[in-house]
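Heads up, one of the protein chains got dropped from this complex, but the rest are sitting where they should.
Labels run A, B, C, D, E, F and G following the written order; every chain starts at residue 1.
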Amino acid sequence: MRDMQNVFHLAIPCKDLDEAYHFYVTQLGCKLARRYNDRITLDFFGDQIVCHLSTQIDETPKMYPRHFGITFRDKREFDNLLSLARQREMRFFQEPMTRFERKVEEHRAFFLIDPSNNLLEFKYYLDERMMY
Amino acid sequence: MRDMQNVFHLAIPCKDLDEAYHFYVTQLGCKLARRYNDRITLDFFGDQIVCHLSTQIDETPKMYPRHFGITFRDKREFDNLLSLARQREMRFFQEPMTRFERKVEEHRAFFLIDPSNNLLEFKYYLDERMMY
Amino acid sequence: MRDMQNVFHLAIPCKDLDEAYHFYVTQLGCKLARRYNDRITLDFFGDQIVCHLSTQIDETPKMYPRHFGITFRDKREFDNLLSLARQREMRFFQEPMTRFERKVEEHRAFFLIDPSNNLLEFKYYLDERMMY
Amino acid sequence: MRDMQNVFHLAIPCKDLDEAYHFYVTQLGCKLARRYNDRITLDFFGDQIVCHLSTQIDETPKMYPRHFGITFRDKREFDNLLSLARQREMRFFQEPMTRFERKVEEHRAFFLIDPSNNLLEFKYYLDERMMY
Amino acid sequence: MRDMQNVFHLAIPCKDLDEAYHFYVTQLGCKLARRYNDRITLDFFGDQIVCHLSTQIDETPKMYPRHFGITFRDKREFDNLLSLARQREMRFFQEPMTRFERKVEEHRAFFLIDPSNNLLEFKYYLDERMMY
Amino acid sequence: MRDMQNVFHLAIPCKDLDEAYHFYVTQLGCKLARRYNDRITLDFFGDQIVCHLSTQIDETPKMYPRHFGITFRDKREFDNLLSLARQREMRFFQEPMTRFERKVEEHRAFFLIDPSNNLLEFKYYLDERMMY
Amino acid sequence: MRDMQNVFHLAIPCKDLDEAYHFYVTQLGCKLARRYNDRITLDFFGDQIVCHLSTQIDETPKMYPRHFGITFRDKREFDNLLSLARQREMRFFQEPMTRFERKVEEHRAFFLIDPSNNLLEFKYYLDERMMY
Partner (left out) sequence: MRDMQNVFHLAIPCKDLDEAYHFYVTQLGCKLARRYNDRITLDFFGDQIVCHLSTQIDETPKMYPRHFGITFRDKREFDNLLSLARQREMRFFQEPMTRFERKVEEHRAFFLIDPSNNLLEFKYYLDERMMY
């Protein structure tokens, strides 16, 4: 388990702050913490994402080696998020799938893609010890 | 505050798994969760980092727009980590500095750089509400 | 102690959503959860404030009987907030004061006023049992 | 999530302290913390409500822009409270309803009205991330 | 450590409910949960005390074998309570004392007596493992 | 909710320490913390009971005004304890019963009696807010 | 309940560090904290195991008097671990069994054996109070 009071932070490139706001706050339901001219900071499921205005956009995003997201302990949270992404017609980079089926590492996962081509992966493991 | 039981995960490129192991486990004191042929997974201060073997190494890393790390709630944890980085002669991309001095957002920060040129930032804010 | 997972919510009148956003998010450091045409919802120190567009603005606000805010358990949080209000030149309805001095109920308090004349009171009690 | 140790406080007008005591303590099951000549303070689901004797009673209460209450994380707590309000024949300002049906924001809610015409709203969201 | 969610309850005799209310709520700062004709129930430092109207009052109370109270983990809470008892001129059955001085079991303690001659003991141990 | 780190303590009379040990530790599954010549101290469901050797034994114990016990938040814990009392053929002073049926205060309860005629009541409320 | 922040540590003999790494990390899913020439340290379900290179290997291991392991509060964790051990074809010293059936102490347990003949026992009790 992790410390409740610390925060993981991740800085990512963003080609347009309004687009990022729309994707992360209006659609994904994250909270806006601060807005500056060159970036917005977000409370992303309790951790922090900073979207920096940048021209370094990945034009051909692939699943590896870069993506980020949340592994949920509780399946209900995973399902709720999937349902939100469906209802709000967010863009899936990868539809929900099961990986390592019938293995200890079995988990459900799907990928979203933000307007600046950053990939977000959300997961749920049957055996919580495999979250790491 | 974030949920103790969920885990933030971040996948990053890595040119050599042994180097990554040395940097993250032996030096930085993270825990190795799993090792595969093409990646290692780490318990990074309670969240998860996955180092994927990749040729997409950033040859000219800059502070923005990509970096990641932990914002500590407790100054002691920040100081302990800085002391560890000094003692183990880790490579600083940016020496410790104070940003936004005398402002609400005032914080201490330093950057490390891993063997695959990923940048890690660790922070401590005087006012914990500014962590996001 | 209260349950971490529940949320207190308070709906208040607001004559201008941008003003409310400026006061609560940009200045006070709360997080914006959602924005609609007629209201914004805020993560206010972990609880929820909803600012509803309304013409029912109190033109002659008084300390009683209506105000709201947070009573902090930790003096540091109270002091940090006071310092934030000073630095960002927020409008005080009541400067910091000590009430019930030398009594069991002794506490420090100050009042801010938002652009729609809602009053916010922040407090810190020497004896935490007096928080209720 | 919010800090367990801090307390949200809300001061509201009240035309009669005994009536308020009856409504909040005897019926709603809140705890009385302190009683003064001009107010009572209550432990309201872990936060604090202060009922101040006042003549500023809203004679034509409407749902917006002013109301307050608790959003429960656990449906059982919401159902228990609804059942209590029924059994004790409390006055509903709004019968239980579902809002935003089939949307991410879907939630159940009902409104009670206290003897001084203050409105209390209690809610339960299917997706806990929508609580803010 | 004990479970936060369970409650220890203790029923004690009481010769007059108003006196008990005055002692436990007005003076000691406990919260009134419920009042019936023959008893009051109290949130006593998070546990429950029920004062039952009774004629079984102990006319010659002694420290042993019957008393109850709280052992605090944090010295500040003990000191705050002692200070409250002094300021509100509560009746001490035993002034603060140190027991088992220089031994592992060393602790500070004082006894109050309620209007129905029930004895309350509050303690603080230097070594928290001795709390049991 | 109560503080996990504080401990409620209750001192009760006991006519024989070995009998008390048998009842509380061997049968009821409490833990023995310390044994002195004139008393034993117990970790009783996370709180502390001290059994003092005494001649003040209540020869005609009645349910009121004196008894003590635990109100469980989780029905499973209540059922487990009832099952333990049955299996180990402990002496019931009052068989399990439902009180305040169909009322908000509805709860299940049973009473045990220890070898020194102290009465223990264990409860479970349908609505956890009624625990106080 | 135990303190989350403390760690139980156990040092055990090990005839080969790579074997121990394979058993504890690759198979059992524990995390490697540190590796030295003469030992490895492991995050074993949140506690610490240190495998010391040693020639003191027990050639005829028996269930008593030496073994160690985790007693789970949540049956799901016990079942997940059992499933992991099956899938990864770990060596059972004792197949899953029920002990003290129909008694208060009823629990499920199984034993694994590590490459250095240390015995690991994992348990789940129907009544959590019997975990000690």
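Some points to look at:
In this text, a residue touches a chain if its C-beta (ideal position, glycine included) is under 8 Å from a C-beta of that chain, and two chains touch if they have at least 3 such contacts.
Computed from a predicted structure; not experimentally measured.
Considering the whole complex, the residue from G:22, G:67 or G:103 that touches the absent chain is G:67. Take chain E: the residues that touch the chain left off the picture are 1, 102-104, 126-130, 132. By the touch rule set out above, chain B reaches the unshown chain at residues 4, 29, 31, 45-46, 77, 80-81, 83-84, 87-88. Residues 1-3 of chain A touch the missing chain (whole complex, contact as defined above).
Please note the rule applied: only the chains that are shown with their structure count from here on.
One of C-F, E-G or C-E repeats the interface of B-C: more than half of the contact pairs, counted by residue number, are shared by C-E. Annotation, chain C versus chain F: rotation angle of 180 degrees from the Cα superposition, expressed as a multiple of 5.
Among the pairs A-B and D-F, the greater number of C-beta contacts is found at A-B. Chain C and chain G have Cα centroids separated by 51 Å.
Contacts with at least two other chains are made by residues 1, 4, 29, 31, 33-34, 43, 45-46, 77, 128, 132 of chain A.
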